[in-house]
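Moving on to chain A:
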Amino acid sequence: MSDVLLECDSIVKVFPGVRALDGVGLTMTAGSVHALLGENGAGKSTLIKVITGVHTPDDGRLLRRGEEIHLRSPLDATRAGIGVVHQERNLIPGFSVAENITLQNPPSRRGLVDRDAMTAPAERCLAELGLDLDPHRPVRELSVAQQQLVEIAKALYTESQVLLLDEPTASLSPQEAEHLFDVVRRLKERGTCVVFVSHKLEEVFAICDTVTVLRDGRSVLESAPLSDYVQDDVVTLMVGRQHSVTDMTPRTVDPTARPALSLSGLNTAAGHRDVSLDIRPGEIVGLYGLVGAGRSELVKAVLGLDRVTGGEIRVDGEPARIRSPREALHTYGIGYLTENRKEEGVFLEQPIVRNITVTVWKKLARFLGDISSRAEKDVAQDLVDRLGIRVSGLAQNAGELSGGNQQKVSLAKWLAAETRLLVVDEPTVGVDVRTKHAFHELIWELARGGLPILLISSDLTEMITLADRVLVMADHRIRGEVPNDHDYDNMSGQIIRIIHDRAHPAAAASNGTP
Partner candidate 1 sequence: MKTAVKPPGSDTARPTDGARPAHRLPFWVNQQLGLLVLIVVLAAVFGTLRPAFFNERLVLFPLLRDVSTLTVVALAQMVVLSIGHMNLAVGRMAAFGAFFAGFGYDRLGLPLVLGLVLCLVAGAAVGALTGWIIARTGVNSFVVTLAMDFALLGLVPLLYSACTENAAFTTRPAGLAELRSSSLADICLGPVCGSPAVPQVAQFTVLALAGLAFLYYRTRTGRELLLTGANPAAAELSGIPTGRRVVLAHALSGTLAALAGFMAAVGTGTFRASIGDDFMLPSFLGAVLGGTLLTGGAVSVVGALLGTTLVGVIRKGLDLLGVGLESLNIYLGCVLLLALSADRVRTVVSYRKVVRST
Partner candidate 2 sequence: KSSDEPGATSAAPSGKAGGGTAELADGSKVKVALVPGGAHPYFQPWKQAGDQAKQTLRLGDATFDETAEWDQQKQNNLLSTLAARGYNAFGIFGVSPTDINTTFADLKAQGFAVASLGSCPAGDIDKADFCLSTDVELAAYKAAKTAIDAMGGKGALVHLTGNNVDANTQLRKKGVEKAVKETGGQVTLLQTITDIDKDLQTAQKAVSDLLAAKGDQIAGIVSTAYNPAVAAAEAVHQSGSKAKVVAIDDDAKILSSVKDGSVVATVVQNPVGQAEIGSWVLALLQSKQCTMKQPGKAVDSGSFVVTKDNVATYNDTRKETTAQLKKQFAGELLSCG
């Protein structure tokens, strides 16, 4: 029996209206990678927050090498050798990369910060993740994925015995995730216990050796060897019943139909050059690229948030000048599900009803703009049910939902809007397996109903499951197109080749690809 570093014993955590944890146990042994699995809202993040002193448990014990400990603050946890990467990014926007990485324990002399002494360890942590970043840059300037990596580097800096990673790969591309896994394996060698939360089961099975499954705040499987299970077992445990993946009804696209959206030779102020693409009714077009390729920015420029400096946008064959997302929604019927849920997707401090119905108020409004709260609730309730969003009430603030459920809320508003074209940007980031399937089916069905969909995703499996054809973007240009043959290896080979053959060497380096 290997030696137990940290142990949770029937932890209970209650929020008003929710028992988020209801007697959960977790055993963290040295030199293991422990998967913590569960559906959205099962309580994984809450458990991690309890272990890291963010929340005080309402009941239960935390044992460190057999001795009970009480963590009053995150600082206590750090001192106890517990490091963490939380699900949400938590960086100080105005501070430099190095300062953020060393925030917990800044190198200092007699109370004075030693900036020079900060650079070296920061660079070391970044290098471990294969990230080539100037440590003096303010993190405010970084992309979502880069920030995520900095967050991980920050956890590496503390050199803890137990490292908890809450969905660290959610916004990473496979290449970057691979770097992370190397690091995880190295840590494991060194005798660290890594707790790994992810909804990507392939990853879990690739690097984890033990597993705990949570469901509704209880552990349905506690610290079991992962090798005893296959993916389907785990999913069944998570979901609570047999979960089968139904094959989706085939879908055909009329290649001669007039494109619902067509870009030709588009140049933007963000740096896109000569971007051309067509999306036909009922078609799912995938836009793949490494992080920072400029996919999200392209869409934002099309929506009028950045300036288009050349080329033409046509909606339903008519030349269009879209000046704002409002115009895109109300005039052209284009919806955009943003990748940046926390900052641009949901209104954290607002009730779920409002978060969902914001796009349909115009339709619901009666005399004097009056909106019946009944109608509003109906719309929201319908979507909450359809997407299985786990809420304690429609009046609950979106910020209190688990990450995956927030993502669902963010999507729900676009489903409510019944747009004529939908752009979904990383739609299933942080979404659990069952819901992911539901999402995929939903998107598929929407397309089958004739809705043209532009799918931006860094999840290649998702791309291959859904897209009819995949456009590959690198360095703000479309580098090539691959028709989907639903063969993962073949597709990934082709796509990687397109990216690497044609991309700028410089850009490739700055994106952290060796």
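Regarding selection, all candidates are chains of the complex that A comes from, given by their letters.
Quick note on the criterion: a contact is a pair of C-beta atoms (placed from the backbone, for glycine too) under 8 Å apart; a residue touches a chain by one contact, two chains touch by 3 or more; residues count from 1.
In this text the structure is predicted, and so the values were computed from the model without any measurement.
Looking at 1 or 2, the chain of this complex that touches chain A is the one numbered 1.
Against candidate 1, the residues of chain A that register as touching in their complex are 14-19, 27, 58, 215-216, 218-224, 228, 237, 239-241, 303, 305, 324-326, 328-330, 336, 338, 343-350, 354, 358-359, 361-362, 364-365, 368-371, 373, 384-385, 388-393, 395-396, 413, 417.
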